[in-house]
Every structure is written in structure tokens, then in C-alpha cells.
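Take a look at chain A:
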Amino acid sequence: MEAVLFFVAAIGALGGAIGVIAMRNPFYGVLALIVHLFSLAVLFLLLTAAFVAAAQVVVYAGAVMVLYVFVVAYVGGGAESAWEPIPGQRFLAPLLGAALFVELAVAVLASSLLALGQDGPHVNPGFGDPAAIGYLLLEKFLIPFEASSMLLMLAAVGAIVLASRRGVDEGAPR
Partner candidate 1 sequence: MTFHAPAMDYAALSPLIALTAGVCLVLLLPLLGRSRGSSGIAIQTSTALTLATLASAAGLLIWHWNDPTELVAGALRLDDLAISISLIAIAAAAFAVLLSVREPAAEQAGGGEYQALLLGSVLGMTLLAQAQNLVTFFVAIETLSIPLYILCATDLRRERSLESGLKYLIVGSLGSATLLYGMAFLYGGSGSTDFAGIAAGVGHAGLLSDPLVLVGIGMVAVGLAFKTSIAPFHQWTPDVYEGAPTPITSFMAVATKAAAFAVFVRFFDVALAPEAGDWQPALAVLAAATIAIGNVGALGQDSLKRLLGYSGVAQAGYILGGLVVASEAGVDALVFYLAGYLLMNLAAFGVVVARERETPFGDDIRAVRGLGRERPLLAWPLTISMLALAGMPATVGFIGKLYLIEALVEGDYTWLAVFIAVGSMISLAYYLRVVAAMWMRPGGEATAAPAIAGASPEADPIDPDAGRRWYLVAPALLAAAGAIFFGIIPQPLVEFAQHAGASLF
Partner candidate 2 sequence: MINSLLWAPLAFGLAGLLLPRRFAGWWATLGAAATLGVAIALLAGFDSGAAGLQYAVDVSWIPGLGVDYSLGLDGLNVFLVVLTALLWLGGTAFAAFREQRRPHLFFLMMLLAETATLGAFVAQDLLLFVLFFDLMLIPFYFLFGAWGSDREDGPTAAAATLKMLVYTLVGSLLMLVGAIATAIIAAQDGGHHLTFSIAELAKHPIAEGSQRWIFWFFAAAFLVKMPAFLLHGWMPDAYRAAPLPVLAVFSGVLAKVGAYGFLRVVLPLFPAATVQFQEVVLVIALASILYGSAMAFTQTDIRLVGGYSSVAQLGFITAGIFALRADGADGAVLQMVNHGLVVAPLFIIVAVLAERSGTEDMRQMGGMAMRAPVLAALFLIVTLATLAMPGSANFVGEFYILNGLFQAKIVYAFVAISGVAMSAYYALRLYQRTMHNRRPDTVPSREIGLRDGLVLAPLVLCIVGLALYPQLILHRTDPAVKRSVAALKTPVEGTLAKR
């Protein structure tokens, strides 16, 4: 049962990913990513990370993707041309991608960590539920938690700075 779910989700995630890099039109790319995210959420659940899965769905598929959609709609995501200006890029990119995957996979599979081979230890039911995570966030990881909130604010400010009309008002007409 679990295996089936895993494979379905894995194929979903992978398919989504492939879709992202294969789709000409950014809009479809966004949709593909959403598929990918949902299947990841499933994988998280399989890994007993309920809260993470939930956050994944809410934050990403909810907020972030909407943002994407808006922007794509705003800038009119025209399909990019198939022409490749950088010599050798088309040839090297897949090669490197493959190499990367092989190396990482080897690193994992060749590792002497026995735990990698098992399903992981038995964990008590509370594992990964909001309460547990919450405790961690407020005790051990208080600083990162606060910092990331700070980071969010800065990012928001930055987005305003960049996207606000102010820039172009003074901008030289082209």
C-alpha cells in the first residue's frame, strides 16, 4: 500500500518537475509545479511529516503559486523561442544533470549508513505533528524562526521597492 502511494507520488513529483522544465509556456510550467508540490505533500505524509505536508499545500500551492499566476498573467508569459544562443549548453546541461544525479545517488547508495536501507525507526504517534514542531520552533529553533519572519518582511519591502512605480516615473523613456 505504502509502496504504491510512494510510486504514484514519486511519478507525480517527477512528472511535475519534468513538466516545469519542458513546458514552453510559463503558465503550464506553473501548473506542472503545482502537481509536483501536491505529490511532494503526499510524500511528506508518507514520511510522517504531517505539518510540513500541510504547510506545503497551504503555503506553496496556496499563496506562492497564486503569486506566480498573477505575475505570469501580468507579464504575459509568451512562449520562449527554441533558439539556443550559448554553444554547447544544450549538450552539456543534460550531461551535467545526469552526472549530478549519478553522483548524488552513488553518494547515498554507497554510504555505510545502515539506517538508509531501512524504513526508519519506529516513532511515537506525535511525530511531526503541529504540536511537536511548534515546540521545536519556539525552543530550539527560536532564533531561525524569528529570523525567517524578519526575512519575510525584508523580502516584502524589497518586492515593493522593486515593483513599485517609483522606479519608472523617473526612468528615461526608451
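A quick word on the picks: all candidates are chains of the complex that A comes from, given by their letters.
Things to note:
Everything below uses one rule, namely that a contact is a pair of C-beta atoms (placed from the backbone, for glycine too) under 8 Å apart; a residue touches a chain by one contact, two chains touch by 3 or more; residues count from 1.
Remember, predicted model here, so these are calculated numbers, not experimental data.
Here chain A appears alone, and the candidate among 1 or 2 that touches it in the complex is 1. Residues 103-104, 106-108, 110-113, 116, 126, 131-132, 135, 138-144, 147-148, 150-151, 153-155, 157-158, 160-162, 164, 166-168, 170-172 of chain A are the ones that touch candidate 1 when the two sit in their complex.
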